[in-house]
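Here it is: the structure, laid out below.
Missing here is one protein chain; the remaining ones are kept as they sit in the complex.
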Amino acid sequence: MDDRYFDPAHRAIALPLYESVRGLPLVCPHGHVDPRLLAAEHYDYGTPVDLLIIPDHYIFRMLYSQGIRLESLGIPRKDGAPVERDHRKIWQVFADHFYLFRGTPTGIWLRDELANVFGITDKLTSASAQTIYDQIAERLAQPEYQPRRLFERFNIEVLATTDAATSRLEHHQAIRVSGWTGRVIPTFRPDAVTALDGDDWKQQIEQLSAVTGIEVTSYRRFIAALEQQRAFFKQMGATASDHGILDAYTAPLSDHEAETIFQRALTGAVDGSDPGRFTAHMLIEFARMSAEDGLVMQLHVGSLRNHNSGLYGAFGRDMGADIPVPMGFTRNLRPLLNRFGSDPHFRLIVFTLDESTYSRELAPLAGHYPALRLGPPWWFFDSLNGMRRYFENVVETAGIYNTAGFNDDTRAYPSIPARHDVWRRASADWLAGLVARRIIDEADAHEMIADMAYHLARQTYRLDA
Amino acid sequence: MDDRYFDPAHRAIALPLYESVRGLPLVCPHGHVDPRLLAAEHYDYGTPVDLLIIPDHYIFRMLYSQGIRLESLGIPRKDGAPVERDHRKIWQVFADHFYLFRGTPTGIWLRDELANVFGITDKLTSASAQTIYDQIAERLAQPEYQPRRLFERFNIEVLATTDAATSRLEHHQAIRVSGWTGRVIPTFRPDAVTALDGDDWKQQIEQLSAVTGIEVTSYRRFIAALEQQRAFFKQMGATASDHGILDAYTAPLSDHEAETIFQRALTGAVDGSDPGRFTAHMLIEFARMSAEDGLVMQLHVGSLRNHNSGLYGAFGRDMGADIPVPMGFTRNLRPLLNRFGSDPHFRLIVFTLDESTYSRELAPLAGHYPALRLGPPWWFFDSLNGMRRYFENVVETAGIYNTAGFNDDTRAYPSIPARHDVWRRASADWLAGLVARRIIDEADAHEMIADMAYHLARQTYRLDA
Partner (left out) sequence: MDDRYFDPAHRAIALPLYESVRGLPLVCPHGHVDPRLLAAEHYDYGTPVDLLIIPDHYIFRMLYSQGIRLESLGIPRKDGAPVERDHRKIWQVFADHFYLFRGTPTGIWLRDELANVFGITDKLTSASAQTIYDQIAERLAQPEYQPRRLFERFNIEVLATTDAATSRLEHHQAIRVSGWTGRVIPTFRPDAVTALDGDDWKQQIEQLSAVTGIEVTSYRRFIAALEQQRAFFKQMGATASDHGILDAYTAPLSDHEAETIFQRALTGAVDGSDPGRFTAHMLIEFARMSAEDGLVMQLHVGSLRNHNSGLYGAFGRDMGADIPVPMGFTRNLRPLLNRFGSDPHFRLIVFTLDESTYSRELAPLAGHYPALRLGPPWWFFDSLNGMRRYFENVVETAGIYNTAGFNDDTRAYPSIPARHDVWRRASADWLAGLVARRIIDEADAHEMIADMAYHLARQTYRLDA
């Protein structure tokens, strides 16, 4: 199985490339692991279903798509109505339907995770379900499966979490004072305080006031509070901010316009275009802050969140119903890039859910603006084919040195090594194809695989600094 | 030639996969075969050109693109002006230009059809043209080439035709009473009665009144007439409806709005936005009917019909001048999917002509909504590369079990086996690649090929019921 995912035609070239990087530490500059896992010496995982099914919308969306209700998978409802509590039964449903994941990244991550993290090599089927449940449960109870021990075993060099702009970073503080030396750093994510049409925007602003001690009664103070929190995040190790938006539209407002809109929002009188215009402005403002404080700016663009309104009403967000829309970057990012795209202190990483933008817009932009790097294949495209399409559509125009290396972007902590392994194998496979066709030589390929597996992520996210 | 279309690198894996399904019956749940062919024990094909050239816009569009006038190919003009009537001459023109089809699906279908249906293995060239014409003509005259005999020889388990909502299904009735047991079922296609801006909409409504006995003088009666015809189609074996539309825009109207628009249409006073709004509403209404009567709803989206106005004026529709446009499903289908996308009685199959929607929109949607299945590669994409792109862009996100299997969508009756053969070979080839790279194991691949070749189409179209 060690040559898995390689094209047999150039396996002999791919394998040594992969072998040269398989031992390198994992750099995890963007993801959604709950810092709570690592905040204390001991963490209680709950059952295998608590760990592997209930928090993972990659898995339960596929079951839902085949008519399995989320209640029967133990997903908590917002109204507190009862859901299935027999986790063995839930696990059995999952195993009975594991065939749905044939050919999917979720399928290969889980198989690898069972084998390489939990030491379980039996195929997950209806028949083996309960035995495997027992084996996972047994492992999770062992001290060497505690999150900090896995962190060390996984050889994670640095793990960035994603944190609300209003966070006090208690768990990161707890890690610091614990004396444990794993590098776990926060990322500044201000979406909730920026979205004027968010359900709880007013509460978010109150929380921002509370955490900063700056009463956010004006746009000016809003900016000041954000800058102060960025400084705090940076002091706690952050090297990046993150911004999740539906489209990449950027357009500056005058201070006066920004203040007027902000005041309308404070009085609950936003008009229809205010939220969009404010977000478009704030992206440029966040770029300015990045150019000043050096936090790398990430844009995750293009997901229409909570497409299924009924499901959102019953279960809330992140239920596997976020669906991409067509995107445009060339015109949308122009105002931002014209201000900061050539600023040596600024760095912007863009992620897309519209692959038609790779070759048409993002590779040409990344192949021109010094500040811009293209993020790795994201979400649905964090897969073997997604990576191949990315390499084939991006590199001829932008080269690999305008890309940001890999990040796993996961909340599924034990799946981290499997995800990096897919990237490293996909990279080796792609490079082997270039060598076999004499597009590059082997010496180049060896440098490139190390850059793709390790150095590019470190450098792009300024993790050396 | 038996290993044709397989990548030589994993031919040894692909061939047994293919062999395991090559004998399975053909399931044809969507297509445009004229039911007249099968309505009687004897059918007169006319000449080889009547059968293979004149009705097939896949073929004559390519000749037209190289400057050959449709008149010279015997295509009838609307004004009745004379066209070429020497079918040997037309066949010679086709043979002289058969090189245009190198590397196209039309080219390989025709070659396979000549070899495997007609037993002609000589290459079609200028020199062999007349001999091959004779051979085809001779075969067509034989009893074993009669449509019902081919149906049996092709091992067709079920063949769905596509029929106007106003049809009395005379030919399907004739098949029933004939005692012949081939399963030929209709599909309910109400485009013409729904398109308020259609040239002949008023006539269509009159016909709907006539066929149902319901005088369609109001929106309410329009709905009643449609529901009655759906019940009739269902009684005649139908399991599906079909809807061909330019875009997938859906948005509900109130009963009052729908009635008002409908009355405007009846009085010939539709305003500019009425047809679009009415179609957007009717799609949701058809989804409601589907959820109630269980007919599977098909959406064929994205073709701008009759792009070439001059040609349309001279020859009418289906002249090879239908050209796709960019499409969006995420926002357009949301109103429909929010109402019925999680309804276990509803099933929707979507087909697209914009491949950028596969990975961006359709796979994520199909990988979430229980009611949604993604139709196979359609029209221009019913090809080896089209299938490969479909597998590579769809399956990692949606799995194969949110796809609808294959349908041949053809009016070219003798090409049916060749088209299914391409799908079965392409499926085997793709699965062999997954096995070779150890993404799935051989046991999985064997189950998957049977599902792709046979079971998925049966199940998705509720043909077991």
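Order of writing sets the labels: A and B. Residues in every chain begin at 1.
By definition in this document, a residue touches a chain if its C-beta (ideal position, glycine included) is under 8 Å from a C-beta of that chain, and two chains touch if they have at least 3 such contacts.
Bear in mind the structure is a predicted one, so any value in this text is a computation, not a measurement.
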Of B:G31, B:P147 or B:G320, the one touching the omitted chain in the full complex: B:G320
Listed residues A:E361, A:D382, A:D408 or A:D421, member touching the removed chain: A:E361
Which of A:G46, A:G67, A:G313 or A:G399 contacts the chain that the document leaves out: A:G399
Residues in chain B touching the chain absent from view: 1, 3-9, 61-62, 64-67, 99-105, 108, 123, 304, 307-311, 320-326, 353-356, 380-381, 383-386, 389
Interface with the unshown chain - residue positions in chain A: 9-10, 326, 328, 330-331, 334, 337-338, 341-342, 344, 356, 359-361, 363-370, 372, 392-393, 395-402, 434, 436-441, 444, 447-448
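Methods note: only the chains that are shown with their structure count from here on.
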CA centroid of chain A to CA centroid of chain B, Å: 40
